[in-house]
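With one protein chain held back, the other chains of the complex are shown just where they sit.
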Amino acid sequence: MSLAAGRPYLAIPGPSVMPDAVLQAMHQPAPNIYEGDIVTMVQAMVPDLRRVAMTEGKVAIYISNGHGAWEASLANVVSPGEKVLVCVTGRFGNGWAEMAEGLGIEAVRLDFGTKTGIDAARLEEALRADTGHSYKAVLFSHVDTASSLRNDPRPLRAALDAAGHPALLMADCIASMACEEFHMDAWGVDIAVTGSQKGLMVPPGLAFIFVNRRAEEARRAMPRVSRYWDWTPRLDPEFFYQFFGGTAPTHHLFGLRAALDLLHDEGIEHVWKRHQTLARTIWAACEAWGSDNGAMRLNVADPALRSHAVTALGLGERNGSALRQWVARNAGVTLGIGLGMATEEDPKGEGFFRIGHMGHVNAHMVLGMLGTLEAGMRAIGVHHGPGGLEAAARVVASG
Amino acid sequence: MSLAAGRPYLAIPGPSVMPDAVLQAMHQPAPNIYEGDIVTMVQAMVPDLRRVAMTEGKVAIYISNGHGAWEASLANVVSPGEKVLVCVTGRFGNGWAEMAEGLGIEAVRLDFGTKTGIDAARLEEALRADTGHSYKAVLFSHVDTASSLRNDPRPLRAALDAAGHPALLMADCIASMACEEFHMDAWGVDIAVTGSQKGLMVPPGLAFIFVNRRAEEARRAMPRVSRYWDWTPRLDPEFFYQFFGGTAPTHHLFGLRAALDLLHDEGIEHVWKRHQTLARTIWAACEAWGSDNGAMRLNVADPALRSHAVTALGLGERNGSALRQWVARNAGVTLGIGLGMATEEDPKGEGFFRIGHMGHVNAHMVLGMLGTLEAGMRAIGVHHGPGGLEAAARVVASG
Amino acid sequence: MSLAAGRPYLAIPGPSVMPDAVLQAMHQPAPNIYEGDIVTMVQAMVPDLRRVAMTEGKVAIYISNGHGAWEASLANVVSPGEKVLVCVTGRFGNGWAEMAEGLGIEAVRLDFGTKTGIDAARLEEALRADTGHSYKAVLFSHVDTASSLRNDPRPLRAALDAAGHPALLMADCIASMACEEFHMDAWGVDIAVTGSQKGLMVPPGLAFIFVNRRAEEARRAMPRVSRYWDWTPRLDPEFFYQFFGGTAPTHHLFGLRAALDLLHDEGIEHVWKRHQTLARTIWAACEAWGSDNGAMRLNVADPALRSHAVTALGLGERNGSALRQWVARNAGVTLGIGLGMATEEDPKGEGFFRIGHMGHVNAHMVLGMLGTLEAGMRAIGVHHGPGGLEAAARVVASG
Partner (left out) sequence: MSLAAGRPYLAIPGPSVMPDAVLQAMHQPAPNIYEGDIVTMVQAMVPDLRRVAMTEGKVAIYISNGHGAWEASLANVVSPGEKVLVCVTGRFGNGWAEMAEGLGIEAVRLDFGTKTGIDAARLEEALRADTGHSYKAVLFSHVDTASSLRNDPRPLRAALDAAGHPALLMADCIASMACEEFHMDAWGVDIAVTGSQKGLMVPPGLAFIFVNRRAEEARRAMPRVSRYWDWTPRLDPEFFYQFFGGTAPTHHLFGLRAALDLLHDEGIEHVWKRHQTLARTIWAACEAWGSDNGAMRLNVADPALRSHAVTALGLGERNGSALRQWVARNAGVTLGIGLGMATEEDPKGEGFFRIGHMGHVNAHMVLGMLGTLEAGMRAIGVHHGPGGLEAAARVVASG
């Protein structure tokens, strides 16, 4: 007998839970793509997208996943043979660096490990050392989906300014956009990239690049950009198809329209605050479980550095995988695998797992997921400190 | 700021949560109703329905809600002017009696209150007193959705047998079918009625009457039955439209097919056991919350008499309503109102509420709902004993 | 090889083609049925329903099919043992009479055949002969779905008035409501019944009874009406559940809301006119095909008596069935079977078929269906006159 038969809850760090309104909006006939409603719909979405990133800049929409957005953003401002400086705080920082290398760009890595986030002083030092300003851009993950570290863009901007370095500041916001507080313009980010399938609550398949004037200038200085990645016509399309470099992704656009309505009806600041409170709910439970010699450990010790959208954590031995399997089979919850967490003792990273709490997530879903973790730890025999669920409920109660 | 934005959870005692597979199955063009796939689909559903009620008898499908099924069941076996004996254990027992009266039937009530269920000895006494066998049927609620009392049919059958009374035993299984263990044939129930929107997980709009040979005989003895309610052609249709006394409820049938697949793929015994375990999960939390002078009280004190599909409970003063509102606004959970629970001190029954845990419900949903109750009680200042959520998780862990 | 793979077109006389907006509206989670959005939604639907019937009267909504509406309407105003006069112009007139008989009502039939509609003079004569005013009601089909005859209610009202007979005029508008011009109040109809699955474009499962003051008075004079059929609480509900005599048919209501929006956005007069023009389109083709010794014959010779929602027609021999099968297999169109058209030479009525053109139907669908008829007649070797498709296009062109 299993207690899993019921509505399953997908608590992986993306794709996130799709709202019914989004799936319904996508369930409709193909539209005309040459004229009519879809044209006006897309034009009206552009300002709504920009309000999510808090920018007066422009946005290019791509049919691609996040890896495509990584490649596209670089392809517009860095030429083969040029250099970028990549702040690595987990697997996804490395991923962006590899995409750069695939374009023939030299990616110089500053590796900050997976526990403590970017040290802005070290970044500033590296920038000062680059006296010839060979770095065209500084890349970083706002949130690294693997480590669940959250890097504040402000100290990075300050480091660039202090060093007087003209490199563009490029933020990977794939796991953070519409989850974490973010003010692209106020915080001095030049390029921000994201995807549809996390905070934006739309199936994977769309990506977005937000650019400011400095980024546009950098594009204009490029000798050549491939037509699919070139953001120029996408930012300022004369014809509708130019938004998408060809055929429009009709059904994703229907879904995105519904998702933007949900976000702005709630209020983007409220969305951020909801994510923050639910993250604190999870932390409260996990810290209680880790007390009293409990096995549970959050990957990021400092709450100020923790993502509000994803949480990486460890249980020791193979218990991360065992717990994931137990809750999937017995309780209807799917957790994310640990990523980039292998150690010598745990070569497959099976002691780790991740909780996605991004997008369409409320107190019921989070408290239920935590309840199944407690049940699962008990069932598979993992020692855990007391009071985790009460602690979580206390955070929800205080709102 | 609210923590409710996310997938809402409807925890009322019906309609229950609709599985995605059911809603998807209903999202399709209208079919031909004169021939083709729908005809064979319905024919194949009949045995699957009978397996839910555990009967070798027949089933009549009605386009109606549960009130319609109440009326239909009586209309087939009791004539105006005749008498039935109704065992009342909550509002819905009275409801069926009123439907009888609307048909001109005299409904004699045995009222057992809303706390302790049917006293079979008292029933037997009443039957023995009916020396002329004027009662054509004994009516009872397998589960009364208002009080959440569960009445075991076996002692009732025994009472009839002991009294040597030929009345039909008619069970209202609207809130229990496909949730609670039920063996129509083995337990001696002659007529069982249910609806689509609870354990069967299909939107409201279909009702089902299961009948055995004794019930069919009673029907044959009737002078007249209205054509819409007459189950005769529905039980043994020569033409497809006779299944439904006219046009088939096409989209509900698509949904029902999907729901029956879910039930039988899981296994109906497993479905019962899942409901039982999840009910015990809820009780464990509520009993802990009621300890230490906590305000919470389950309506039914004896676990053996409690439904596994719905739980009625009280918090005192207006706190039932306050808690319902808090979890709806802040946590994404909709609880049921207390029904038939008004007292002198609480004329609107606002101290009470109900939890629906019927149908498509798993451990995640139940533990999450309990988590929001704890958060809500804390937020609105209701005193509650400690350890409720841990106690719940413990039940889930032990499966 | 078949040319049927593509979107199928269901051209049977109900259920009709479901608009995407209706199916989408039905694809959503179960709602709370005790309070909230659904309550206000239903309250706002009532005037929109009344505008479809063009009445200042009231409407009762039933979870049932049309047969249920037939029974319900009679159950409210005619007692067992009383008499009604039924004007029969096809199978469905007889059907209503049989439902009356099932209620113990004496149904006196005036049979007008299936070709020429009701002779109001004969009706008046019958009413005059009923000097004791024993007929409580005169029943007729606005459109008989089997014969596709359309009976104008005005001469019938005039006959009642001329005869000074107080019987209620009861119209079966199941196949005509929201298709054919209809003014319940202005035309003197006392009770009009319909279903959800034809002009209202919602899956089968809801029925509606519109009543005026005379009908309400007749109800008040009844000694007893069964609670499920009693329209009294449904017309003026104090509590939400009374609209439906119990649990609300949630998903049908979502669909109905969407359908009413479609109807009133188009404008009900425009809806009637569209049906009329498309019917004339079909007639033009069929008359051309019947010319030049062609085999095709419309069942109703006089255009003034033809339905604008359904067309019954014959091809001779078994060619009705053969044509139906050919277009289903080869062209993606499902036609309706002939109903009540059996003759001695054609005991199964296989020379006949019906075209449904009710509800969500446009010029493309109708012209395409006619195109497949011409292809099919040619393929199976049925002689047909020339110019049918051009004649049809001409009607569409002139709008």
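Per-chain residue numbering starts at 1, and chain names A, B and C are given in the order in which the chains are listed.
Quick note on the criterion: a contact is a pair of C-beta atoms (placed from the backbone, for glycine too) under 8 Å apart; a residue touches a chain by one contact, two chains touch by 3 or more.
Only a predicted model underlies this, so the values are computations on that prediction, with no experimental measurement involved.
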Across the complex, visible chains touched by the hidden chain are A, B, C
Full-complex contact with the absent chain, from A:46, A:225, A:342 or A:380: A:225
If I consider the whole complex, including the chain that's not displayed, which of A:94, A:197 or A:281 touches that chain? A:197
Looking at A:21, A:46, A:158 or A:337, which makes contact with the chain not pictured? A:337
For chain A, enumerate the residues touching the unshown chain of the complex. 8, 10, 12, 14-18, 23-24, 26-35, 63-68, 71, 75, 80, 98-99, 101-104, 195, 197, 203-205, 224-228, 230, 244-252, 334, 336-337
Pick out the residues on chain B that sit against the missing chain. 20, 24, 27-29
Residue numbers in chain C that touch the chain omitted from display: 1-9, 17, 19-20, 27, 262, 266, 270-271, 273-274, 277-278, 327, 330-333, 360-372, 374-376, 378-379, 386-387, 389-390, 392-394, 396-399
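Heads up, the rule we're going with is that only the chains that are shown with their structure count from here on.
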Magnitude of the superposing rotation for chain A and chain B (Cα, nearest 5°): 180
Please decide if copies chain A and chain C contact each other with the same set of residue positions, more than half shared, or with different positions, and reply same or different. same
As a quick test, compute the distance in whole Å between the mean CA positions of chain B and chain C. 36
Roughly how far is chain A from chain B, centre to centre by C-alpha average, rounded to an integer in Å? 45
If you average the CA atoms of chain A and of chain C, how far apart do the two points sit, in angstrom? 55
Got the chain B residues that touch at least 2 other chains? 8, 17, 27
